[in-house]
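With one protein chain held back, the other chains of the complex are shown just where they sit.
What follows is chain A.
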Amino acid sequence: MSAAKAKMREKKMRNQPASVQYPSPSHVESRAENGGEGDDVRVTGGQSDAHPSWKRQQTPPVRHGWVRGHHNGDGGYDTEMPNHITAGAFARARAAEVSAMLKAATELTCSSHVFRALPKHMRRRAMSHNTKRLPRRLRNVANRMREKSLQAGLKKKKELVKSKSRKARRRHGNLLLEFNRRQRKNIWLETHIWHAKRFHMVKKWGYCLGVRPTYKCYRPCYRAMSSHCLLQDLSYYCCIELKGEEDKLLAALTQLTCKEAGPTFAAAMFLSGARQGSVTVYRAGQYPSDPLGPVTFLWRPQTPGLTPRQLWIWAHPALKQDLLPELQSVCQCSEAMAPPVEPEVSRAEADPSPQAEPNPDNELKAGAKRKRCCKDAGEPPAKRILGDGTRLPTSPVTWRSSSTGIVINDLTMEIVRYRLIGPQSHSVLAETLEAATVCDELKSSPFWWPEHCKDRSNMKLHQQQTDVFNVLKGIYSSGELPPGTVLGLTVDDPRLTLPRQKVKAAPCVNRDQVGDEEKRNQLMLKGVPLQCCQSFLWEQSVRENVTDNKISEQELNRMRTELLVPGSRLGPGPQQGRVPVLLVHQPGKQVGDELGSWGSGWDLLLPKGWGMAFWVPLVYRGVRVAGLHMSLKHSQDKAAPHFPHDYPDCPAGSRFQEEQEAEFLETFRRRPPAKRTNYIKHGCLAPFRCPWQQLAEEWELLATDGGAERKGDGQTQKARKSHEVMEEVTSQQTVAAASPPSFTVLRNRKSLRLLSSWCRPLTCRGQRRGRGAAVALPLSDSAVTSFHSAHKMSVVWVRLTLLSKGKPEAHAMVCAPTAEDLKLFGKSPENCGPQEPPHKDHYKSRINHKKKSSKTATPSQVSDDPTASTDPHSPSDLILGLWPDPLPSVTSHCSRVTLGWVTQGDFSLSVGRGEALGFVSVSGLLHTLLRQPPELRGTLLLRNPTSLHYRFVRLNIDV
């Protein structure tokens, strides 16, 4: 019984008389109080005092609620009985009983109001509000109760009430203080408040991020991505700056990557600084195992005067904690440098600490006085936190190496990064940004731009960049540019050109000039010329100058009011900021044959502090804004793995998987057992996670074991065989218990290309379709064996397109079809696919049995149970509908052999069919492909965890 229920019961039974009996020695505590019964029982004073048990009775009785159980105990009883009774005692006993009964009969047993004592026909509406509606005899009591309840309400309210009025709390300075206090724990992006008003926010990776808007916009967001422009704030990505000699930097960084997995940091295209590159980083020298995760990187173009190179590595915040120590170790940067004492940075970070805790004296005084106090003290107004508010001001952000001279600088939250996705993102940028106007003042000023304007070469560069930017306006789609193109630019304050109403940025259509056409073609073919990739955003001093000299919104509005013609545009004067920005082209879908360069766009890199100044003008150009949810969908439509969801071999990915499993399990357990999906009956071993390691190990064993009987004729036999093998596996595991090598994700481009060509079906003429035709090695036993020996224990990222209807879900199983399935499929490709026979849930009966036995029998009887002694799982571990750990063989559990699982699946709006992304075991895939007829190669089965229906899918490995 719950505590509340017991309390209610106690309250109800408080006035009821308990039995009055002669207490047995162990009975004392169960004797309930009974309206002065203690006095009454002392029948004849002196005599009873002699007996110890009587005395014990006078001790304040322990309230035991409604428990009036009987305790056995009748020793030493006779000696304590009184010998005679008197009339007085007789009368007193009666009198005590009467008073007890009186109390019970007249008082209210229920805990509620007085008028509940009234019969129904005498009750009136709103009686609790107006006591005059009560009969007069009850009025006093009701009044008192009402007062009491009012007071109680006041008391509670008093605790809630803030010391300041709402007006005071909402005053700008105080609001800022409050915001700064709330930013201590999780970093807020600069657009946080804008997002918090419109998005479901979530605290993730130490940031407050918007997941999805509160309004419905799934399809509009997709449309924006595919036809106009979608905007995301990616400032939470961490930027790590590396400075040093080029050869030393490269020597350090090559340990982290491998050429086999694609172009690395040292690729000439990236090294020049003209393109942004992306690479998967491994632990030093560990390729192909121990990957850390994907990063994008950008080299600063070489300037003639500057020998040390500068490199920015952008990493996901979940990856940063792994990446940063690794970088420090490969660069041998162990010396932490004290944070710079420059006033800008230190103030922005150190300011809030004294401001966050306002003076307690000020707090207590009345509003007017507090105001005066603040003015008298002359405190500087609270400053907004820019950058990382959670970091301690003393924690180091820079590390230097004495031996190699490399400096690692953590630029987290120093640079704002906005991502525009969609073919029209360049026109949005072109409308929002305007190349900075030159100001030719001769006298020196604190702003950086007039100083730069004095230098002729700077001006020449600026002119070139402006030209390129103007040409950029004319291109048809953002996807036409070479991937990763970088353009540096200096722009005016975009708030000056803010339209009065939201407009939708349209592509520029006037293509009249002939010269432009040529330039445009040049731009699309060769990208931005190398010298135009330079930007002053790379310079820390310029960044700080720009951040400090930003005109506040208030000041800007004041200047607007002073305009001669109201409503006209504010001209860019010298005091208005010029902002150095970097535009980085973001390639769209690069892999696969369909929908090339879908979802391409631009990244806009800004110095910190200017986030909102650019955000609002961008939003006013009719872009859609999306959160984390859409970025997942974006990568899904691009068929690209999304970090950290689709990197199960990375530490961040495995952490993410654990969190996700716990989350799913939690929601699953919240349902009543009868309403849960019974995954055991569906033959789904792991509905909330993907045991990749187990899958890889099992297939490894199958492949080595099954090599001898390659000629084996069917999958069914194989399945049976695999059963036996699995028995072996489990036995071996228990015996050896040696940790086998962990699985790897295949990222070797050459092997992927080969595998991809093998997966494609042959056309009728025996020709392979697609691009990989030339390089393909024919699929044969020997080729497979050599491939397999090169990539043991690996899984491969695949895209699965459903051939009929159906919507794949996460953790769906990818299975190999049997020969009969393929025959059926060959007859009618619209065939829906085979069914899995329902499995039997052996655990259900065990759970039920356990429940029953625990109810009826004592624990000793349960342990006698033969099933319980053999069963390794205690009933508390068993969850109805889920397989308990350790899982049986995952490959051969169902009637079709499992090859892998889906990590993301949904109905793809871009393809118009269900599409799933996931990993399959390489050995399993090769094994399956060898057995399939060439025209149906790459046809697999997919089954959702909640369904018994297999659906045919086409497997693609996009390289």
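Here, a contact is a pair of C-beta atoms (placed from the backbone, for glycine too) under 8 Å apart; a residue touches a chain by one contact, two chains touch by 3 or more; residues count from 1.
Please note the rule applied: contacts and distances are computed from a predicted model.
Participant: For the chain that is missing from this picture, which UniProt protein name fits: "dolichyl-diphosphooligosaccharide--protein glycotransferase", "Ribonuclease P/MRP protein subunit POP5", "AP complex subunit sigma" or "PIGP acetylglucosaminyltransferase"?
Facilitator: Answer from the UniProt record of the missing subunit chain: "Ribonuclease P/MRP protein subunit POP5".
Participant: May I ask which residue of A:Lys12, A:Lys103, A:Lys473 or A:Lys519 touches the chain that does not appear here?
Facilitator: Reading the full complex, the residue touching the unseen chain is A:Lys103.
Participant: Which listed residue, A:Ala95, A:Leu150, A:Ala196 or A:Ala790, touches the chain dropped from view?
Facilitator: A:Ala95
Participant: Tell me which stretches of chain A touch the chain missing from the display.
Facilitator: 15-22, 24, 40-41, 70, 74, 77, 81-99, 101-108, 137, 140-141, 144-145, 148, 152
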